[in-house]
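As you look at this complex, bear in mind that one protein chain is not there, while each of the others sits in place.
After this line comes chain A, so read on.
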Amino acid sequence: MVDDGHSMANKRPCCFPIAGSPQPRSLPPSFQLDMDFLLEIFLELPISSLSLDLSFEKLLESRALDSDQNVLIDRALLLGSLLLEAGKRCARKIASKRNSCVWALPPDLTVKVFSILDTRSLCNVAATCRMFHRCAEDPLCYADIDLRTITPKVNNAIVSTMVQRAGQVLRSLKLGIVPGPSTSYGPSQPLVFPIHSSVDASGFSWNDKRSRQGKYSSVLTRSCLNSLLGDNGSAAGLLLKRLHLHNIDRMDNPALCAALSACPNLIDLEIVGLHVELRQLLESVSTNCHLLERLFFESSKAGRDDSLKSPACVDFINSCPYLTSLSLRGFKLHDYKAGILVKGFCKLKDVDFSASYSMTGAFLRNIGNSSSSNVLEVLILRDCIHLKEVEVGRFLTAVLAGDFKFIRQIDISNREGLASEDYWYERCYNPSAFPLKQLSEERPDVHLIAEFPSEVSFLEIERMIDSDANTDDSLQSQLSSHSSDSLFVSSTESSYNNDQGSGDEDDRFADHVIYEEIL
């Protein structure tokens, strides 16, 4: 307690505006000093709610009028809250200072670290403290935005905030709903139709109206890509290279095409489960994205999208000469259109027309002579219901004859087997139609995948003698241990159906015959 010779009684009248007095006195310059002094004394009072209560009650009782008492109470509340705010503010200041001492890196290195983080981790660090939050607002952190989630959580506002933060730094944007990490897209997985239904396994409905109501919307609407457009020529989409959109229910043709019009430098476009028409998409791509190198488009309509016409194909091949990877899955794709596409892109290395309707494989005959046959590396035609066994056979023969010099992976697996020559509903899964042995001898670099259902149970393993094959094919381990370049045909019926512990085999393997040609 400091005693500077002033008593409390002497000070009070001249230094404080008296509660209840008609006019506040003007405050002398020493007011602040007095405040400092008094605050210090007050804070050093031994804290006991009882003594504070008692003093306050006594003070109240000394006021005769109710109104005077109310004024006192109001002042107590006000001062109390002011003191509380002051305390919190200073606590924050100290926390900020401490944070900056504890974190060793200067802001530019912090931004560098944050720019490596995935978007979700970035959001988490940004929410820890002000210092990190400031660093996490740097455009460099948003060059690669990945807002894909398993259930709907992201709304338009989140997308637009991040896109605007990135500005011209934006290179990659991934958006939408994807399955969890246990499943994956990829050419080796069979397509499961429909890719999404209106109610998924967890019972959550993407069309659920409830998600539109309430304070927080977790739905992406058709306007979610508007921020790519921008107003003034410095649109965020300008330098965008990669755009992946998955299962955005409410996206439609016009909105998507508008977004693509803002992305002239797009190199990689992936569209899965959007209600967008093939023809319109290709038109938009042809018009806007001349640098495109990869197009992955999976239909939401399970083979019913028949919109693609030849002129659109021709336009596409002329507009996007740099295309190296083309996946059109689940569309009605006739052979002549497929032929136009595969022949027309002179740099096309990867082709995936899985789950196509109407495609018999006849287009494979025509591309054998073109220059594109010498560029093609991967050909995937999984679950093409009309794909004919004879056409596949012809194709493999062409490969043996020297065409398709760089082909290294061919996948013609089909849950229903291949179509027979005359009636597509008669299915074939007889391995003897294919020159497998010859293929493994003459073109050992080619990996042929052909998973079919098995009707008969037979087990026949043919070995090639060359013992430094190492394939990480999981099926290999199911058979007796060969460590060779082996061409083998195995029935899984006996070995899989009874084998409960077949490790990481899915159920779909349960009654499949697998033909594998392994390097």
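Here, contacts are C-beta pairs under 8 Å (C-beta built on N, C-alpha and C of every residue); 3 or more make two chains touch, one makes a residue touch a chain; residues count from 1.
Note that in this section contacts and distances are computed from a predicted model.
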Chain excluded from display, named as in UniProt, from "Exosome complex component RRP45", "SKP1-like protein", "Fatty acid desaturase 4, chloroplastic" or "holo-[acyl-carrier-protein] synthase": "SKP1-like protein"
Candidate in contact with the missing chain, chosen from A:145, A:158 or A:285: A:158
Option touching the unshown chain, where A:126, A:170 or A:266 are the choices: A:126
Touching residue (missing chain; options A:117, A:143, A:239 or A:291): A:117
Those residues of chain A which, in the complete complex, touch the missing chain: 92-93, 95-96, 98-99, 102-106, 109, 112-114, 116-121, 123-133, 147, 149-150, 153-154, 158, 161, 216, 218
